[in-house]
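First the structure, in the form of structure tokens, and then the observations on it.
The other protein chains are all here in position, but one chain of the complex has been omitted.
And now, subunit A:
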């Protein structure tokens, strides 16, 4: 039973439930305490020990049903089938050959013997043991089915039947036709059981493995190349990436927070205690709060990127300074409030619906931005501009951008176009480059993650 529990934990892991070794030990203890007798009790107890969020609990219950219930049902089904097929004909060996030593040896092989005795549980047990032997739980893809089935059947003992059949055939006696057929039938039953087991395990594993590969792929593909179905999955992935970044950068702040001992102040305040420093005061460098402004092009060609940049940034609010966000096509609109009032995913949708049309006019947009918000840009402000720098052959607004560049701490330009396409056609990115601290290519999640990681490092 322990083996089954470990198998179950493995299944959970493949479904993205994070289970550490110590939790595995907990689960084993838990099972010891509550026993395997009552399913609901075991289910509740394991759920408490193994899962740590509400989502994980839902996954847990799904897997529990799939793993334990399905296993039990399948076995009783199998047994029924075997009983039906086995009962009508009994295995009877003609007396003539019963005494033959070779025949006896072949028939006393454990699996064959079990079949002759009508021991139905033996098949179940053999399959289970064999599954472990060939590490069936590592099966991932449909294409592996054939090889695993063959290995599993062999490990479970089809070979023993083959041997027995061979021995009987070699004797070449007519009366043996019945027993040979019977043995073949038994062999097929075992083979079928192996096939069922492989199918079941694949069902448990395939989804998870597929997802892992898919996520890897999603991170590295160009965002614009993604289609509807994959786009829906991105927010989840972004949240996970953001969480990782946030954890990394939160830890650093902990170290920074305490400053040096402020001797003068400590002595002065502790005069009442005869100079004994009961209360300590710490000198802290007061850092001005950094500010982050994001200006996104949401015209047709780059709106997808704007979406994910905003989504990513707002998933990082834990560690990011306060963000003010703006979008533009031909004019600039502030969308900070939208994000304050709605969850990021919804806000991004609203932005896209409301403004995500038309073609971009950089000159006009920059002019507006400088006029309305330029006064707020100061030495603590980092400004991120997301756009492809294609000014449609109109005024690129370079002077305005230079003003922003001079006033801000950093002016970063994220360009979703691949580097090879920069400065081709109406792209003005080279000229913009002269008025930016940094121009980066950002067209996949992996690149975006790396950029934001660096951004977080410089912001504090």
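The criterion applied here is as follows: a residue touches a chain if its C-beta (ideal position, glycine included) is under 8 Å from a C-beta of that chain, and two chains touch if they have at least 3 such contacts; residues count from 1.
Everything below uses one rule, namely that contacts and distances are computed from a predicted model.
Enquirer: One chain of this complex is missing from the view, so tell me which of "LytTR family two component transcriptional regulator", "Raffinose/stachyose/melibiose transport system permease protein", "MoxR-like ATPase" or "Multidrug ABC transporter ATP-binding protein" is its UniProt name.
Expert: "MoxR-like ATPase"
Enquirer: Considering the whole complex, which of A:30, A:158, A:186 or A:408 touches the chain not shown?
Expert: Residue touching the absent chain, from the options given: A:30.
Enquirer: Given that one chain is not shown, which residue among A:52, A:268 or A:342 touches it?
Expert: Looking across A:52, A:268 or A:342, the contact with the absent chain belongs to A:52.
Enquirer: State which residues belonging to subunit A touch the missing partner chain.
Expert: 18, 20, 22-23, 26, 29-30, 33-35, 37-38, 40-41, 44-45, 47-49, 51-54, 57, 243, 250, 254, 273, 276, 278, 318
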